[in-house]
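Removed: one protein chain of the complex. Kept in place: all other protein chains.
Let's look at subunit A:
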Amino acid sequence: MTTPALHVNDLRKTYGNGVEALKGVSLTVQPGDFFALLGPNGAGKSTLIGILSSLVNASSGDAEVFGVSIHKHRSEAMRLIGLVPQEINFNQFEKPFDICVNQAGFYGIGRAEASERAERYLKELRLWDKAHHQARMLSGGMKRRLMIARAMMNEPKLLILDEPTAGVDIEIRRSMWQFVSGINAAGTTVILTTHYLEEAEQLCRNIAIIDQGRIVQNTTMKSLLATLDVETFVLDVSSVPDALPTLPGVALRKLDDHTIEAEMSRAHDLNSLFAALSGHGITVTSMRNKANRLEELFVRLVEHGRENAA
């Protein structure tokens, strides 16, 4: 049996002020996976990541990274992990090259090899031309990429990315995902937290949703998306009649004179919808999903969990 990349067992954390951030979290991430850890703000994601990276002390429970307990063998476990935190946490007065080389040094990697790695990762993340400028001069997107380069310096087997694309423009975000997908394809297990759910949907194979310190869903992305039985489309039309037609299995709603919304079962085919609308003199010029599919599920799961808790 393969040793999991991460095995979290009944992890609990209560802070000094009494806030119970984790209420018994258990999950398993397989080697080579691209795993999404999603949850609303304050759900416990960062606490969980803090415990995995030893920045937060767990109240009870344990986690193993490739079979190594972070509680009993912290040093050995940390050697396997690379962390890209949510907040910028490098010395802004140092240079990106030095930040990367120093990080490697903290892992016991000699300067010659560290310099080689720093050059390679800074080049791959398109930061080499800024390598010898003070880090405070970098743009927000560059700072995020620098933290990825720094996390790669010990060539971790498990890379944890805590909202790495927050506030980053679409072009840089795409280049970051290209890089991370590449290292995942090369064998590095990746755990991602993000509020951009379309990212998680596109990149991740497995998913856990955490809310109020508990895992409310832990499954494959495919099977989670398959549970979505209703989809909503926004249709741009030539003109909207005063009285919308009644179509079986489809709920139509007028948004404005040229836009209608159609909520329908996933079993319902789009051809029959278009045919029915056409039959009523409504010509569809374009269409789009109202919301990201994962977003709809995410909201539903979190709301359902809260209703049950109440």
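The rule is short, and it goes like this: a contact is a pair of C-beta atoms (placed from the backbone, for glycine too) under 8 Å apart; a residue touches a chain by one contact, two chains touch by 3 or more; residues count from 1.
Keep this in mind: contacts and distances are computed from a predicted model.
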Complex minus one chain; that chain's UniProt name from "Probable glycine dehydrogenase (decarboxylating) subunit 1", "Cytochrome d ubiquinol oxidase subunit II", "Transport permease protein" or "2Fe-2S ferredoxin" is "Transport permease protein"
Option from A:L55, A:M137 or A:V299 whose C-beta touches the chain left out: A:L55
From A:L11, A:L48, A:I81 or A:L203, the answer for touching the chain not displayed is A:I81
So which bits of subunit A touch the chain we can't see? 15, 47, 50, 53-57, 74-76, 78-79, 81, 83, 85, 87-93, 98-99, 102-103, 105-110, 150, 154
